[in-house]
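Up next, chain A:
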Amino acid sequence: MSAPALDRAPGRRRLWHIDGARTLRSLRGGMIIAVFAVTFGLLIMLFGEPYQVRLAVAAYVNLIIVIGLQIFMGNSNVANLSHSGFVGVGAYITAIFAAPAMIKQTLIPNAPWGIDEVQLGVVAAFIVAVGITGLVALLTGLVLVRLSGIAATILTLAILVIFHGIFVNWVDLFRGTQAFYGIPKVAGIKTMLVATAVVIVIARLFKDSRIGVQLRASATNMLAAEAMGVNIRALRLIAWVLGGMVCGVAGSLYAYYIGTVNARAFFFHAAFLTLSMHILGGMRSVTGAVIGVALISVTMELVRLAESGPVILGVQMPELLGLSGLMLGVIIVLVMCLRPDGLMGGLELDEVIRRYVKRGRN
Partner candidate 1 sequence: MLEVDSISVNYGPVRAVHSVSLTVEEGEIVALLGPNGAGKTSLLSAIIGLVPVAEGTISFQGQNINRLDTESRVERGLSVTPEGRHIFANLTVEENLILGAASRRDKDGIARDLETYLDMFPILRERYTQSGGSLSGGEQQMLAVVRSLMSGPKLLMLDEPSLGLAPRIVDQIFKLISGLRDRGLTILVVEQNAQEALKFADRAYILSTGNLEFSGTAEELRTSADLMKAYIGEGVA
Partner candidate 2 sequence: MQYVVEQALNALSIGAEYSLLALGLAIVFSIMGLVNFAHGEMIGVGGYIMYAMTLFGMGELWMILPVCLLTVVITAVVLERVAFRPVRQAPATTGLLTAFGVSIILQNVFLLGVSPRPKTVPAVSVLNTTVDIGSYTFTILQFLEAGVTAIAIVLLVIFMKRTKVGLAMRAAAYDFTTVRLMGMRANRVIATAFAISGFLAGIAAIFFIARRGAIDPFMGLVPVLKAFVACVLGGFGSLPGAVVGGLVLGILEVVLIIVLPDVMAGMRDAAVFFIVGAILVWRPQGLLGKKTELGDKTA
């Protein structure tokens, strides 16, 4: 751990106090992770088949989601399952504002506030989507931070169900269970790589910031931290909103890539997939997010091959629906039983490198 936890009466100093050297080290660390994460994508972009690029894009969207998850969950140690809901908010708001008015008049002719006639530019819609996701996160967060531990986690489940209920039932705005299509497909793998790099650096800076350090210290003993004058609710709220917005970014970019949005993509299945990625890599580590996403994306793709009943040596294998889900569950249980801190523990790539170099010198 690079930052000393809770040095000198932490509550009395400004939250946003910036320590130059430390910030620089954190920034450099974030960039190292970002380069590490983006390299795979660049290679695939340059040399991969179109279907590999498709898979890579999906993996990077998931990576952005997991980073969003890490910002709250990794620092506060409160398990969160509502993140998929925030991805959905980002995606739907993008769809609502970026789809051409003409298409919207057939899709959502009864939309409230005459929203079907509004059409924003791609960038403007993105900003609005992320902003609204942040606003939604703020509103839910005000409730969430009043609870701690398990009760908070259960509330995140409730939030996911509420969001899903709204997507599916507010037909006039979200088209219910039907797909919302017509979103301009403007995002490709390049966009994903840039966004990934940016959110990784943000997450790392946040982790090492005063807020992040205090939040992590408070996660181990909330009441003691409160007694020391740390305002945990405020810290959690900041992490919650920031994490929610990153999920909103993922949702918006996903919508711009795929062109169609469907509520099914933002429910439990997606939530568990990204959660297991997060756990496998190690919740407290940004690098862990990258590794977890990479490993599970590859595994899932292989399992999916088996699942669809491939022909092996001329023999048609049976369809094994549920195999990928089974794998996910097994991964989660094994990681929790054998290595609850995940593959990376709390470490980051640059910290591992530094250790390795140090050991080499000695």
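Regarding candidate selection, all candidates are chains of the complex that A comes from, given by their letters.
As a convention for this text, contacts are C-beta pairs under 8 Å (C-beta built on N, C-alpha and C of every residue); 3 or more make two chains touch, one makes a residue touch a chain; residues count from 1.
Predicted, not measured: the structure shown is a model, and the values here were computed from it.
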Which numbered chain among 1 or 2 touches chain A in this complex, counting any copy?
2
Quick check: in the complex, which residue numbers of chain A touch candidate 2?
77-79, 143, 146-151, 153-155, 157-159, 161-162, 164-166, 168-169, 222-224, 227, 268, 272, 275-276, 279, 320-326, 328-333, 336-337, 340
